[in-house]
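Heads up, one of the protein chains got dropped from this complex, but the rest are sitting where they should.
The chains carry the letters A, B and C, assigned in the order they are written, with residues numbered from 1 in each.
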Amino acid sequence: MILVIKNDSQKRQLDNLVSWIKSLGLNVYMSRGENSTILGIIGDTSLVDVDLIRSLDIVETVKRISEPYKKANRKFHPDDTIIESSSARFGGKNFAVIAGPCSVESEEQIVSIARDVKKAGATALRGGAFKPRTSPYAFQGLRADGLKLLLVAKEVTGLPIVTEIMSVTHLDLFRDVDIIQVGARNMQNFELLKELGKLDVPILLKRGLANTIEEWIMSAEYIMSEGNARVILCERGIRTFEHYTRNTLDLSAIPLIKELTHLPVIVDPSHASGLARLVAPLSLASTGVGADGLIIEVHNNPEKALCDGPQCIRPQQFSDIMDRIRVILPLVNKEMCF
Amino acid sequence: MILVIKNDSQKRQLDNLVSWIKSLGLNVYMSRGENSTILGIIGDTSLVDVDLIRSLDIVETVKRISEPYKKANRKFHPDDTIIESSSARFGGKNFAVIAGPCSVESEEQIVSIARDVKKAGATALRGGAFKPRTSPYAFQGLRADGLKLLLVAKEVTGLPIVTEIMSVTHLDLFRDVDIIQVGARNMQNFELLKELGKLDVPILLKRGLANTIEEWIMSAEYIMSEGNARVILCERGIRTFEHYTRNTLDLSAIPLIKELTHLPVIVDPSHASGLARLVAPLSLASTGVGADGLIIEVHNNPEKALCDGPQCIRPQQFSDIMDRIRVILPLVNKEMCF
Amino acid sequence: MILVIKNDSQKRQLDNLVSWIKSLGLNVYMSRGENSTILGIIGDTSLVDVDLIRSLDIVETVKRISEPYKKANRKFHPDDTIIESSSARFGGKNFAVIAGPCSVESEEQIVSIARDVKKAGATALRGGAFKPRTSPYAFQGLRADGLKLLLVAKEVTGLPIVTEIMSVTHLDLFRDVDIIQVGARNMQNFELLKELGKLDVPILLKRGLANTIEEWIMSAEYIMSEGNARVILCERGIRTFEHYTRNTLDLSAIPLIKELTHLPVIVDPSHASGLARLVAPLSLASTGVGADGLIIEVHNNPEKALCDGPQCIRPQQFSDIMDRIRVILPLVNKEMCF
Partner (left out) sequence: MILVIKNDSQKRQLDNLVSWIKSLGLNVYMSRGENSTILGIIGDTSLVDVDLIRSLDIVETVKRISEPYKKANRKFHPDDTIIESSSARFGGKNFAVIAGPCSVESEEQIVSIARDVKKAGATALRGGAFKPRTSPYAFQGLRADGLKLLLVAKEVTGLPIVTEIMSVTHLDLFRDVDIIQVGARNMQNFELLKELGKLDVPILLKRGLANTIEEWIMSAEYIMSEGNARVILCERGIRTFEHYTRNTLDLSAIPLIKELTHLPVIVDPSHASGLARLVAPLSLASTGVGADGLIIEVHNNPEKALCDGPQCIRPQQFSDIMDRIRVILPLVNKEMCF
């Protein structure tokens, strides 16, 4: 961490600051120039409150050299973390595909789709029970009943299930969920993250609509700081001025995330664009860019889907995408996990 | 609502769609052109799930003509809503200023600041007890203890208190809070909004970092749809590519919000820029643009503030801003509420 | 085009509007509802000035159904346009790669790189002579001398050359340039676009930093409206709040562009991220998403490059990327052009 000290600071103030930094177990190196004094702070600065330092009277600017996260940081865990849930494996050489409908609608629907996607090579089943909707008047999901139907589909197919939690108060209902998803709108619901950090279940953490890569990793750090190290990141598009697509999928984030952290990161091409016909090209692109997997919306009757139908593809299209992905995987040193 | 129907649609499909729309109690007008057929849907379309319609096979595009919100909509409530809490009044001709520290730190601190801001003309006291922080390692607020200290300051000064809630599970602790704040990061925490909609207490709803004006009003609609009509909106800056300021304060939103809704809307100039020296100019600008009030961070010792110090101003500066605001108020047909 | 007419409009005004629209050779269909009147305008609305209509007293909103561009529109030219320059072919089943240094620095440098990239499979040589730099104090390119060196490299290798024009006044210098590039900052330099529209040479039109897909196609339409139909589009990243990468590469734009227009569209993975180590993953992603080619910065000594060194890769890395791209091409029904 580098601090630039204001020109008009008094020696006493500077001495106090240096003493205080040293008291945190950190070392300080000082460069005095004619117009500015620069302090270099060396050591584990992830525990330093950068806002507090910035607020000090004598500090002009603060620049971090090292990242503000530690448990998620690849520097301290050079090897890829591999997260397993039944036969699904995320990270390392594994490429895992989660598929299923936007919303669980009925037992027949979810079981039928589960069978279809398993046959095409998916290793986990997604399905929304609690649905975050912009309008209070829109369909909010089957909620607790939807969770029960997902468990039926799991029983029938053996696929682990992935579904979104929207409130700490629903935690009891999620006891048998294999991978708990935190949606984009709750990425900085810190109280929820802390509670999920106390569980021993993989958390699929989606990137917020307008969150930086650093903030996203910090939210993973919230979960990990409470003890749960099994975090899977999921890029799903960010909000920009472009409105032809619902969001702008940020694929550059994937190789960057893999440099910065040891956690697996997958891509959601369905929500990113909101257009079914973009799912195939974005899935191939995500594979080529080095993602650890995909989460794809598949419906056996997209026109009748109760929500987000326009971004759903059919099982046959899903199967075709899977076939093409398998050709790309060796180029990025990956294998389809099944 | 206008639907453009695909060219290759079959008559049977179109007839089905028209029947279904009429079954919702809405009227349909049809324009058949050579290349496209257009349906105009007339009636209360706020209850229609636009995503569901968009997902239909024969629909090319859907465009709303009327807004998707109803209870918050000025069309159905032409008069300004005025929300009162003790002597504070938001909306109509009233201009109300909430002031106080970012975080509650001690009884001495909060009581002293409360007295100072009351003297300068503030009608409510703000103070953070539960603090949403990007890093799990940063100071998270005094939490329940902070709420108790706020109640002491209320007891001493008579000022109603405004503080942020971060989880449904904390609701019991907020029984005596006068105005409950929902922070930017929880603007789309829909389960929290629904619970707050069941209370009879004013809710200060901050705009999310990357949320559109329409989404923001829809979040107010979530609260109102459960019965609580006392929602105060608060603009606090949106996220853009510009990084000299922490956020970009969107003052154009204020007159638009007042056209679209009957709810009061105030501005937070402190969080918008993150720079204390911008609080005064942005406060004057917010007054000139027609806001119903301000929420300003004031600290008696900004350099020692435990969080967000750089954006805090001192009581003397606050008092000076209040004096200048009073000159502008008659130009926008407002009066300082006290 | 759909017009929503204000409720309080007088019949005479509406009649005038309808007459005027018909005088433009367009048909009008009217739906009168209780609360609003809707006009559907059918015909070639690309020639209608939407701002002019929006400004009329009786018009509440205007929504285009059809696109405001015509010559670039796939609806009127269903087949892919294929643009040739020597052996380079852009569009259709062709995949063409342009490679070369950010800036031309010396004859030795440009000839050596030209040979290297040709050997690895590039079909055109890029190299900056006129360089748009944010600072007036930064290196501005070798300018006219740089163009001469590019022509030497073309002479030696036979590769067509691609280089950026920054001013109408330089047009004479560009007589022998095979493909003239318009940079992101000049995407809406309309006077320059019009002049380029009078030439018979392919134009590589980069997307502006903050331009929508529609604005980008409209800039292609500017060139085409003057007679030059040989426009190649190039996605190079848009500006967002994320700052770990210089720009956010918008790969979803590629399949959308190919739906909306018949023009070829390529990707610049080097400028998009500004990081050399992201060039390989973003090149594979761009190929998977269906782009018609790539433009990649290659330098034989990136550390010594006079500008934009951090995003340059070496010839050996370039050759490795080309090998991997060839595996993906059959999946997207493309062939490497050489």
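Brief remarks follow.
To be clear about the criterion, a contact is a pair of C-beta atoms (placed from the backbone, for glycine too) under 8 Å apart; a residue touches a chain by one contact, two chains touch by 3 or more.
All values reported here derive from a predicted model rather than from experimental measurement.
Within the set B:Ile5, B:Ala253, B:Ile313 or B:Cys337, the residue that contacts the chain not displayed is B:Ala253. Remark: the omitted chain is touched by one listed residue; of B:Gly158, B:Gly227 or B:Pro281 this is B:Pro281. Across B:Asp15, B:Asp176, B:Glu242 or B:Glu335, the single residue that touches the chain missing here is B:Glu242. The chain not displayed touches chain C at residues 46-47, 49, 51-52, 54-57, 68-69, 132-139, 166-170, 185-186, 188-192, 194, 208-210, 215, 218, 221-222, 225-226, 239, 302-303, 305-310. Touching the omitted chain from chain B are residues 210, 212-214, 238, 240-245, 248-256, 259, 272-273, 277-278, 281-282, 284-290, 324, 327-328, 331-332. Against the chain not shown here, chain A presents residues 2, 4, 27, 29-36, 38, 40, 42, 61, 63, 65, 210, 239-241, 243.
One rule holds in what follows: only the chains that are shown with their structure count from here on.
A comparison of C-alpha centroids places A closest to the centre of the full protein.
Homomeric contact chain B/chain C is classed as same-residue, with over half of its interface positions used by both copies.
The distance from the centre of chain A to the centre of chain B, with each centre set as the mean of the Cα atoms, comes to 27 Å.
Chain centres here are Cα means. That of chain B falls 40 Å from that of chain C. Contact with two or more other chains is made by residues 210 of chain A.
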